[in-house]
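A protein chain is absent from this complex, but the other protein chains hold their places.
Then we have chain A:
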Amino acid sequence: MAGFLLRRLVNYVVLALVATFLAFTLASATFDPIGVLQQRNPPPPAASIEAKKRDLHLDQPIPQRFVTWMGGVVQGDFGRTITDRPITDELGRRVGVSLRLFLLGITIGILFGVLLGVVSAIRQYKFSDYFATLFSFVLLSTPVFVLGTLLKMGAQGINDSIGTNVLIFVGETTPGFQGNWFEHLGDRLQHLIVPTLAIALGQIAYYSRYQRSSMLDVLGSDFLRTAQAKGLTRRKALFKHGLRTALIPMATLFAFGFGLLVVGGTFTERIFGWFGMGDWLVTGISAQDTNITATVTLFVAVCVLFSGWLADVLYAALDPRIRVN
């Protein structure tokens, strides 16, 4: 099994390279950073434009530029932005911001999504099932920016009624905040609540639908009846034998949901003023910055491929039938 997973990883390295190369080539071919520079008012002197061209290796063919950039990446250097700041430093900070935001949101989303799905399935066609269905469909059909704005309004309302700013929904921390580590933690939590809710709500809606149908498949199964015939109560049989089996098909969803969200949260990050990876991609493209775009793409590729790998591991952990000898 370990060997199988290791081989998968090697395949993934190649795939990640291909994806990054394509993004790099596309960005290099379409971006015009010099044009942006020339449009500045007052126009920069010709000498500094030439220097910029040299810095960005614009005189070289694109594949060579990629090799040069990749050479740096292997050593942990992702190059510099157009504004001449090291990308590596910013990358670490931004990955941290994104992970903080999404890890919590997705974990809550998975936990409550599964729970809601199970309850819906067990109490099929009861009021709670209809309510959960309605809740899910409303959320799934609401764009993130509408949901984000609504949550902001709600948070403002709560703050107003309490009288203090308990829920802060701009940025990830209060600029210039003073205090010990505990107070810092509290400040960060205050910033975290509303955006996390924005992510978690959508995730709950999404996972609950899938969990409901996979649980319904298991509900009529013979082994659940066997478990009850042994003397387990219905509730215990449902959770120990039913849910455990119904989780197997969810493994892929969990893994890929995570991989895609970490980079797909552009809107959420922008709405709540979190400078994470999604925000960075938009910034990079509007600044016509090839290095940022390629770096974010590489990160996306790694996330997606890691998710695939994680799905394999989860499957093997959950389902003894597919464990490879």
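Please note the rule applied: a residue touches a chain if its C-beta (ideal position, glycine included) is under 8 Å from a C-beta of that chain, and two chains touch if they have at least 3 such contacts; residues count from 1.
We adopt the following convention: contacts and distances are computed from a predicted model.
A single chain of the complex does not appear, and UniProt lists its protein name as "Peptide/nickel transport system ATP-binding protein", one of "NADH-quinone oxidoreductase", "Sulfite reductase, dissimilatory-type beta subunit", "Formate hydrogenlyase" or "Peptide/nickel transport system ATP-binding protein". When the full complex is taken into account, the listed residue touching the unshown chain is A:221, out of A:25, A:88 or A:221. For chain A, the residues touching the chain absent from view are 4, 221-223, 225-235, 241, 244-245, 248, 318-321.
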